[in-house]
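Sharing a structure here in structure tokens format.
Left out: one protein chain. Kept in place: all the others.
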Amino acid sequence: MPSPSDPGSGVSGARLKGVAISLIGLLAGLLAWQVLGQRDPVLLATPVRSFESLAAMTRDGTLPGALADTGVLFLAGLAAAVVGGVGYGLVLSRSRRLRTSTQWLVFAVQSVPIVALAPLILAAFGFGFWAKVLVVFLSAVFPVLINTAEGARHTPVTLLEVARVHRSGEWALWRDVLLPHAMPYAMSGIRQGIAMAFVGTFIAEFFLEATGIGGLLLGASSRFDSATVLGLTVLVSVLAAMLMALGQVLERAFAPWREGSTE
Amino acid sequence: MRTTQGTTADPTTDPTAAVVSPAVSSGGPSRDVTGKLVAAAAVLLVWQVAGTAWLPDYLPTPLGVLGQAIPTLTSASFLGSVWETVSAVALGLLLGCVPGIVAGLLIGRVAWLRHLSTPYISGLYAMPMLAIVPMATIWFGYNDVTRVIVVALSAFLPCAVSTADGARALPGNLADVARVLNVPRRRFVTDFVLPSALPFAVAGVHVAVGRALVGAAAVEFLANLDGLGTFILTNARSFAQDQAFVGVTVLALLGVLARAGTERLVRRVAPWQHAGRE
Amino acid sequence: TACGGDAPSAGGTPTITMGIPGIPPVFVNLMAYVAEEKGYFTANGVKVTLRPLPTGADVGRAIQSRELDGGIVGTSGAVALRASGGSVVAVLGNENPSYLVASSDAAVKDCAALKGRTIAVDGVGAPKALSVGTMLASCGLTVKDVKLVNVGGPQSVDAMIAGQVDTAVLHPDELAAVQQSKETHEVVALAKVDPKSHYTMLVTREDELKDGGKRPAWVETVAALHKAITYINDPANADDVTAIAARMTKRSPEIAKVALGDYVKLGFWPTDIGLTRERVDKAIEDQVKAGNVPADKTPKYDQFVDATVFRDALAK
Amino acid sequence: MSLLDRLRDSSRPSRTSTAAPASGSASVDIDGVTMRFGDRNAAEDIHVDVRPGEIVSIVGPSGCGKTTLLRAVAGLISPAEGRVRVDGETVSTTPDGVAMVFQHFGLFPWKTAEANIAYPLRLRGLPREEIASRTRELIEMVGLSGFERSYPHQLSGGMQQRTGLARALAVRPRVLLMDEPFGALDAQTAEVLRFELLRMWEEHPITMLFVTHSIDEAVLFGDRVVVLKGRPGRVHEVIDVALPRPRDRAVAMSEEFVALRERVWSLVMSQDTHRTR
Partner (left out) sequence: MSLLDRLRDSSRPSRTSTAAPASGSASVDIDGVTMRFGDRNAAEDIHVDVRPGEIVSIVGPSGCGKTTLLRAVAGLISPAEGRVRVDGETVSTTPDGVAMVFQHFGLFPWKTAEANIAYPLRLRGLPREEIASRTRELIEMVGLSGFERSYPHQLSGGMQQRTGLARALAVRPRVLLMDEPFGALDAQTAEVLRFELLRMWEEHPITMLFVTHSIDEAVLFGDRVVVLKGRPGRVHEVIDVALPRPRDRAVAMSEEFVALRERVWSLVMSQDTHRTR
């Protein structure tokens, strides 16, 4: 699902005004937080204190280290999901047999909330790096898989017929038609997968071994360090928004021919 | 809709897109019951063997789950847990989706509200709700209130974002139609904006249901509230994997049921959505 | 709502909601369950609700957010809470830390052999995790020399049995449980390497003890707990207590029996207030040293501990 | 079929005063209009004067501003220069009695054919029975009987455009603006609808501005054909179409028709735009 972004319709002046309003909104929010945050030091914290705490953690290397841990876990899980999801999705699109017989399984497994599986994964596979990667993988793989399969499956009949009229072989058909057509679908699956992998990363860090940003968050919370908890929470939300934006950029970058048909 | 410029290759809207018919003659089994059975048998077999031979005691097994299904599903405490979760999710969905849809309509139609809320909505929308649970437990306590609030927030965001998209995008040249007919502002909202946003709102609810269940389970894990999540967690931790898996299955089924419900809802409230030509 | 701090209901029995860390509850909090099962709370005219929460940190936050009237929190956690602005006050304590590092790997014979090992603890910044540092320090190691994994309190036992870790920080009862299914031995015990440390405390908020608060109810509660401790420490009641402990921790009576003996021998449940100034000060100091608490925000013993509740309870 | 005159018959005194029965047809005066988007002109200095009851066709290459001009007449956008007058009054919002038919139909996907057609009537707050009877007439008139309860996606393109037409006619317009109304239909369907619309018009002539890409269509409908050229579009030439009415298939077969068509054709083609098509 697209995040609420500007349609880019208006003139630059209107857009400038929009940005200004957004900034004012953010500032007002910060101000309100600063005022509210002074009421109870344990239950709340001010943005200034949160920022100081983040800065301190950056200086002593905890935060960069945690970011790196989280990043590695996220990337490993996402990479596995992309490889597995795109690969199997393409295979599914060409083998009707495989599709009809396994698709219901995919949908069944997809509807299992991964949070609920976390304790089982913990018990079965422990809390090591690979168990955590498994959690991230399971969180992210389904949107990639389903989108890719749908994309490849919904290749316009006309294009397949063009290939067949020109007596294309199966390999050439994949190269010229199926893969390029599935690409943007796979990319929008990957965009969703990125968001899901991020959630999965936190599930892994919260319920398996507490490392990375999730670990810091839990640690700060058990030390009653609200400033850090709030600071990290905001950081997470900024990271999430950035990842969404990145996903959208990726989605666009991989399909230059998909742009609108304006002159 | 196709523009006068000719076809654009937008995979999501391409009207010429259709199911690939493989070179094989079209007489193949469309339902493929045997294929499904074979796949099911294969998965269950591998699972059972892995569960018993490779990781005994740590993996739930199909037979074990089957054995636990009846006693678990009929136990009063399990049903109590299910009820706890379901009622909290239902309440949270109500408290999240209704304001979410209203907010979405406003955000979609009122430019300054949209600008004002964009940083917050896009910041929260993509954020794993898990990350706010530590803060939420401090603010709202280790009780049902936190669960309902987290569920409501999980539901609010997709509803608001999706509805806003719908409220902004009128199909075809309906905006022109409205102005040619000099439709008054109030009727523009009721006759144009609401119907065109409706399917988007329901799509938002669809997403919200999934997120709500995850949110509820996460809060239950972290705040030890009675519910399906805690049932899964405590059983998994005491290596009662089969029981835990019964819980997981029930949770997944709840999600499927709720989604099927919203899908039927769409068909009810938006019959025009199912463009089955011919 | 998240509000347990209301004044005693007019005319009715006063109520106390008390948080107990660990799900299922940890053996060390046995006195609360004995007091409940033996009806000591009721006898003292106070209605006490025991609320198990995942960790002491959760108990601390729930107290601060006024959802609980009080509860049992690890001393280190209570110090951190107080230092970060919380208003908790200790009214009763368990002084002797029962933590020990245990391993099922025969190669891990002593503290020094822990270097480079993976040790299961309860959670980041939680009591077991904090105790590791002190235990490792006894042989010149630091936390950086090992790898801590956060499994959760009681789950460490399951993780040991499942073989996902071979080394963990455990309580004596947990060690007994692991030993039932796996050859496991004690590597280093906190009580031996650091006899002056402090373990857990029963805390409440300052405002609860002020006039108009729930001080009378707390006095009755502490009195009931004290009665329970006396009951536990009497060898004549061993079978009865064992049964209660087994129910509470959801473990077999055999394990409970062994563990109970160990704990009583350790003098774990003190007959006094259990808040020796020396030990509490050291706990505070340790927290400062560990960098968990800024020195300028350190709580002072006299603000941190309210001995009068226990005094009044004894006077009953 | 006694199409539009049945509509006229039904103009018995309506019981509400909100429904202003726009009767007859109006004049449209496009007076030196320049349309501008940002700093780019879409059409420049357009002069077209349409008499009441006249049909003026507008042809021109893609992007020359035909749609933009029509939208200006409907009051959907304002000219940067010049003005549009309907019956002498300068247009700012859509004047009462002006209706529009869109190339892609512009139907409510969530309303049945019936409800789509009834919408302008409901908007005017007519009594229920009157709406019902008028809608019935309109449905019959455009030949949609039996499809009242179908949603647009259940109708063929031709039927969708019939619905759009009926909706435009529901308010008894005095000016009908048509933006390639048959452009999205296949050739045969378009041909059928073309002559049906012409017959309706004969029975109740109203002012019409008719934008199209089809030169046949422009000549077939127009009393005059305005040929635009260039980007931004300017009026290249205005051709009088002195063909007899009613314009039926016989007229379309006449030599005069073919000659006029050729004339428009060569004008359009002289613009050297076909290379970019």
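In this document, chain identifiers A, B, C and D correspond to the written order of the chains, with residue numbering beginning at 1 in each.
To be clear about the criterion, a contact is a pair of C-beta atoms (placed from the backbone, for glycine too) under 8 Å apart; a residue touches a chain by one contact, two chains touch by 3 or more.
Predicted model only: the values in this text are computed from it and were never measured.
Residue D:V192 is the one among D:A80, D:A115, D:V192 or D:V238 that touches the chain missing from this view. Even with one chain removed from view, chain D keeps its contact list with that chain: residues 59, 61-62, 143, 156-159, 180, 183, 185-189, 191-193, 212-217, 249, 253, 255, 258-259, 262, 265, 268-269, 274-277.
Not every partner is drawn; the one left out touches chain A at residues 156, 158-159, 161-162, 164-168, 172, 176-177, 180-181, 183, 255-261, 263.
The rule we apply is simple: only the chains that are shown with their structure count from here on.
Between B-C and A-B, more contacting C-beta pairs join the chains of A-B.
The innermost chain, defined by the distance from its C-alpha mean to the mean of all protein C-alpha atoms, is B.
The geometric centre of chain C is 84 Å away from that of chain D, both derived from CA atoms. The mean-CA centres of chain B and chain C are about 41 angstrom from one another, to the nearest whole unit. Here the CA centre of chain A is 16 Å from the CA centre of chain B. Touching two or more other chains at once are residues 61, 64-65, 158, 162 of chain C. Of all residues in chain B, those that touch two or more other chains are 58, 138-139, 222, 237, 239.
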